[in-house]
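All protein chains of the complex are present and in place, except for one that has been dropped.
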Amino acid sequence: QETVCIFGTGDFGRSLAFKMLQCNYSIVFGSRNPQKSSLLPHGAEIFSYSEAAQKSDIIIIAVHREHYDFLKELTEVLKGKILVDISNNLKINQYPESNAEYLAHLVPGAHIVKAFNTISAWALQSGTLDASRQVFVCGNDSHAKQRVMDIVRTLGLTPLDQGSLMAAKEIENYPLQLFPMWKFPFYLSAILCVFFFFYCVIRDIIYPYVNSKKDITFRLAISIPNRIFPIAALTLLALVYLPGVIAAILQLYRGTKYRRFPDWLDHWMLCRKQLGLVALGFAFLHVLYTLVIPIRYYVRWTLKNRTITQATAKTQDLFSTSTAWLSDSYVALGILGFFLFVLLGITSLPSVSNMVNWREFRFVQSKLGYLTLILCTAHTLVYGGKRFLSPASLIWYLPSAYVIALIIPCTVLVIKFILILPCIDKTLTRIRQGWE
Amino acid sequence: QETVCIFGTGDFGRSLAFKMLQCNYSIVFGSRNPQKSSLLPHGAEIFSYSEAAQKSDIIIIAVHREHYDFLKELTEVLKGKILVDISNNLKINQYPESNAEYLAHLVPGAHIVKAFNTISAWALQSGTLDASRQVFVCGNDSHAKQRVMDIVRTLGLTPLDQGSLMAAKEIENYPLQLFPMWKFPFYLSAILCVFFFFYCVIRDIIYPYVNSKKDITFRLAISIPNRIFPIAALTLLALVYLPGVIAAILQLYRGTKYRRFPDWLDHWMLCRKQLGLVALGFAFLHVLYTLVIPIRYYVRWTLKNRTITQATAKTQDLFSTSTAWLSDSYVALGILGFFLFVLLGITSLPSVSNMVNWREFRFVQSKLGYLTLILCTAHTLVYGGKRFLSPASLIWYLPSAYVIALIIPCTVLVIKFILILPCIDKTLTRIRQGWE
Partner (left out) sequence: QETVCIFGTGDFGRSLAFKMLQCNYSIVFGSRNPQKSSLLPHGAEIFSYSEAAQKSDIIIIAVHREHYDFLKELTEVLKGKILVDISNNLKINQYPESNAEYLAHLVPGAHIVKAFNTISAWALQSGTLDASRQVFVCGNDSHAKQRVMDIVRTLGLTPLDQGSLMAAKEIENYPLQLFPMWKFPFYLSAILCVFFFFYCVIRDIIYPYVNSKKDITFRLAISIPNRIFPIAALTLLALVYLPGVIAAILQLYRGTKYRRFPDWLDHWMLCRKQLGLVALGFAFLHVLYTLVIPIRYYVRWTLKNRTITQATAKTQDLFSTSTAWLSDSYVALGILGFFLFVLLGITSLPSVSNMVNWREFRFVQSKLGYLTLILCTAHTLVYGGKRFLSPASLIWYLPSAYVIALIIPCTVLVIKFILILPCIDKTLTRIRQGWE
């Protein structure tokens, strides 16, 4: 039975003690006023800071950084001990140096290990460790780090060694982050949506109003979103595969893979996953919006009135096989594209991607990914069909929105097609050799 | 090459030996009749119990608890050895003490470790470890526990330290459980469904039958479920966020977070995840039932006949912009609500939630969760639209079912709105400080 000392009887100190007692550790608290309180977990002892420090060689500092000063006076007692810094800040990069490094300066003789700061006191106490169980650990002394990692593992958490104490800054920033990799995709898609929103409002709402005084603002609820979302999905999907193509051109041009890509390209390549998932979200919305079309009052009303008009006039449309072909094929292409899209999404799930090897992962993400892009682009092209680029569909000189949406995907596909021509492909493969 | 001894040549003993031999252990069986059988895995040796025990200091007891008595006689030989208890029972809490503790009484000098009982013999043998790979381990001697956990890890399984031998009872009950956390959500939703089933049958089937002798029992297949399921979804979703609101009121009233919540509230808060997922299931069903509406014979027939009637009478309905707005908006709200609902579901997947930090997890679950609730409630309110609370929609003094369904969500939203008023929120934040 190992004894661990915890400095500070605050929320986190108590929760951690509670959990560690469950896992068979014996706990000694160090406190400013060492009196047993009913809040302390049953089984823990409590002493003054200096007394408590002598009972164990691992001391967890469950105190805010602002109150670390008292540790300076304990330097003697803490010499050679393992001090675990678990503190968090309120803002990213709040202090010039990380809390752990600050602690290392305060108590020179001790081995400082950063850990546990990503775990919430409430989660420890209530047992609902639903969010991350990963505990990032760093420190300069590898033996000390090992000891702490053993404790982490015993508590049922997953320790992740992050190297030397220099990593503490990053570890302290981690719990303050809110989806950093999703920021770029998010803003990008917001811009796309806003742009296409105004574009479609002008073409589909303002123009009819100006031209024929028809109030069709109700289109804002479904028709307009069902233009914006698929266009955003298609554009984002193309933007997922664009950086790979740019990288290839760059490597071909440079003749080597050993020069770093420009920063913007690097960052872009690292958030392709997030871009792709956002695209999937938009595609999902597009599918839902499309499937409710026949339920809409407007659609039912239109269909009914058209039928009544024809019935009254006793005329019937002729069946057009080519329209049937076009209409059925673009829908079928959309369905197949969406299906592969969902497959890409499923293989992005961390637990699934962890089960496949590199070859399989890249087969799905790269090969099936391009197939998805092809199918979705074809879906839009065939949807455009006969009207595509016809001058009649220009409104105030503006082409239909989907025509604009097709520019990037078609560009990506054309360049990719050139890149896989045998002669170019061979050069590229030779350059890239050794990466996988 | 470590030697491990297994007592008992039954199914589990053999399967475990088979797996351990694959991982380079050498295996010695102890048996009542020590003769090589063709069933024993190739490479294992077999001896009498007492002989076998001398060959190794780790002994796995692959024998049913009912036959443990013979171990008593081996007390001498087993002194200081590590005995691994892997036994299961047939019923939860079948015996007053756990099997492992019983074994500890029988063989006082040995170090007892509980492990492996959650793994099935068939899974070990066939290699399809599809269900849990987690092996819960407990024991009083930490060195012995460590040895066993090393073996577990070598076999490709995940050891989870559960503390002292007192945890054995819980570990033994674990494989006998059938979704314990899902019981309450399941029964609750069953009750909801039954109640609303009868409510809707009375309003939508019995009343028309009594009033106008119309046989519309076929509504039982789709129309009625498509009332019950969304109502259950909405109610359950509201019940997910109700306990948080109650907890806040309680904490405000008490002025401290340090008094425990009543048991029912605690339990309720711990199964919110399950409640939410069941709600998602119902919402999914609602969406499917809604999307098939235009395929239904009844709907097609109605639409056709209405058109024919109007065509014959040569009248056309006027287009109502306000109806178009209402119809499109409630559908759009439903789609957006469902989309966020699915996002909540995705972040509940263990592998995804393990990748996000607390702040991100609570952002999705709490902020987006409330947004989902708002959208779904708005969807229902706008669906009600003009008919909402109109006396004409009362049938036998009963309001429409969705009016009842709106009570809890609206209550939750109103209280939550009060709680986030700056003055109250500040007090609450002060009280809760330190939990995350």
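Letters A and B name the chains as they come in the text, with residue numbers starting at 1 for each one.
By our rule, contacts are C-beta pairs under 8 Å (C-beta built on N, C-alpha and C of every residue); 3 or more make two chains touch, one makes a residue touch a chain.
None of the values given here were measured: they were computed from a predicted structure.
> Would you mind spotting which of B:31, B:56, B:98 or B:120 touches the chain that isn't drawn?
Going through B:31, B:56, B:98 or B:120 one by one, B:120 is the residue touching the chain not shown.
> Who touches the missing chain here, B:166, B:193 or B:285?
From the options B:166, B:193 or B:285, the contact with the absent chain belongs to B:285.
> Please pick, from A:33, A:321 or A:429, the residue that touches the omitted chain in the full complex.
A:321
> If I consider the whole complex, including the chain that's not displayed, which of A:1, A:38, A:212 or A:354 touches that chain?
A:354
> Footprint of the hidden chain on chain A, which residues?
Output for chain A: 142, 160-164, 258, 270, 273, 287, 290-291, 293-294, 303, 306-308, 310-311, 314, 316-317, 319, 321, 323-325, 327-329, 331-332, 335-336, 338-339, 342-343, 348-363, 434-436.
> Pick out the residues on chain B that sit against the missing chain.
1-2, 10-12, 22-24, 39, 118-123, 126, 128, 130-134, 153-156, 174-179, 215, 217-219, 221-222, 225, 281, 284-285, 288-289, 291-292, 294-298, 300-301, 304-305, 307-309, 311-312, 349-352, 354
Convention: only the chains that are shown with their structure count from here on.
> CA centre of chain A versus CA centre of chain B: separation in Å?
25
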